[in-house]
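Here's the structure, in structure tokens; my notes come after.
Up next, chain A:
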Amino acid sequence: MLLSVDNLRVSYEKIKALHGISFRIDEGEIVCIIGANGAGKSTTLRAISRLVPVEAGTNMTFMGRDLLQYPPDKVVSKLGISHVPEGRRLFDNLTVMENLRLATFARRDGKGIANDRDRVFSIFPRLSERQHQKAGTLSGGEQQMLAVGRAFMSGRKIMLLDEPSMGLAPLLMMSVFDSLKEINREGTSILVVEQNARMALQFAGRGYVLENGRVVLEGRSEQLLANPRVKKAYLGG
Partner candidate 1 sequence: MVIFLQNLVNALQWGSFYALIALGYSMVYSILMLFNFAHGDIFMVGSYIGFGVSMGLIALASSGLVAMPNWLILVLTILFSMFLTSFVGMIVERVGYRPLRDAPRASAAITGLMIGIILETGNLALLGARRVSFPSLIETTTYDVSGVFVTNKKIMIVVVSLLLAFALHQFVRRTRWGMAMRAMAFDFAVVPLMGVPVNTMAALTFAIGSALAAAAGILFGVAYPVLDPYMGILFGWKAFVAAILGGRGSVMGATLAGFLLGFTEIFVAMIFPSTLRDLIAYSIILLILTVRPHGFFGEPYSARLRL
Partner candidate 2 sequence: MRTRSLVGVFVLAGFLAFVPSGWVQAQTIKIGINAPLTGDIPKVGEGTKFAAQMWLEDVKAAGGLTVGGKKVPVELVIEDNESKAESAVKAATKMITEDEVLVMVGPQASKQAIPAGGIANNYKTPMVTPWSTNPDATKDRPYVFRACFLDPFQGPVLANFITEQFKFAKAAVLYDVASDYPKGLAEFFKMAWERLHGPGSVVAYESFTTKDTDFSSQLTKIKNSGAQVLFTPQYYNEVALIVQQAHQLGWKNPIVGSDSWGSAETVSLCGKDCYGLFFSTHYAAAGATGATKEFIIRYQRKHGYVPDDVAALTWDAMGLVQKAIQDTGGLTGDLKKDRDNVRSALSQIKNFKGITGDMTFSGGGDPSKCAVIVQISDKGEFEFYKSACP
């Protein structure tokens, strides 16, 4: 088991966002969390990345280590958990190359970094063409590629993806997901949260359904796709 989250509770000021959710991800898996807007999907990822404080009772372990012992930057650099935030959030004022270099801030293995960079460029050849451009000048699809590439460089154990399909044309979306599959095949587990449930379930092997800060359903993707409740609420029929 790679990541296990048990009884995760988060509140913003006085509003409860997560009421104690539990899930787990095994090595090499692709898992998705689907749910409506405001169900607590992004909060879950933020909690794993230690960007929001969790409440007492929460238990999170990563490769047998207590995740709560690590500050946000160490979660990335020591544990290898990378996070592609919602809306990509690139550093528009840095070039593509600089964005990638920044993602290796804590890494010391010069050779490994160079290899990883070559790998990113081979997965996303478009980025290679634009490596000296400012990130702010990229198109939406290219930005998503860079965001994934950046995550690829910063942590390879597991990648947390927050709405990777948002704002992308269907064709581009497919190609991004294909690249993610490729990354996954090389040993990076993926946890993706999506509003686009169909897309996510086709992509992932297993899924969890989040409603109002609680896990209401979980299972293999095929099972969930066939579930009438999921069909009604998330698949538009």
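If you want to know what made the cut, all candidates are chains of the complex that A comes from, given by their letters.
Quick note on the criterion: a residue touches a chain if its C-beta (ideal position, glycine included) is under 8 Å from a C-beta of that chain, and two chains touch if they have at least 3 such contacts; residues count from 1.
From a predicted model like this one, the values you see are computed outputs, not experimental measurements.
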item: Touch assignment for chain A within the complex, options 1 or 2; value: 1
item: Contacting residues of chain A [partner candidate 1, same complex]; value: 42, 46, 49, 51, 71-74, 76-77, 82-83, 85-87, 89, 91-94, 98, 101-107, 136, 150, 154-155
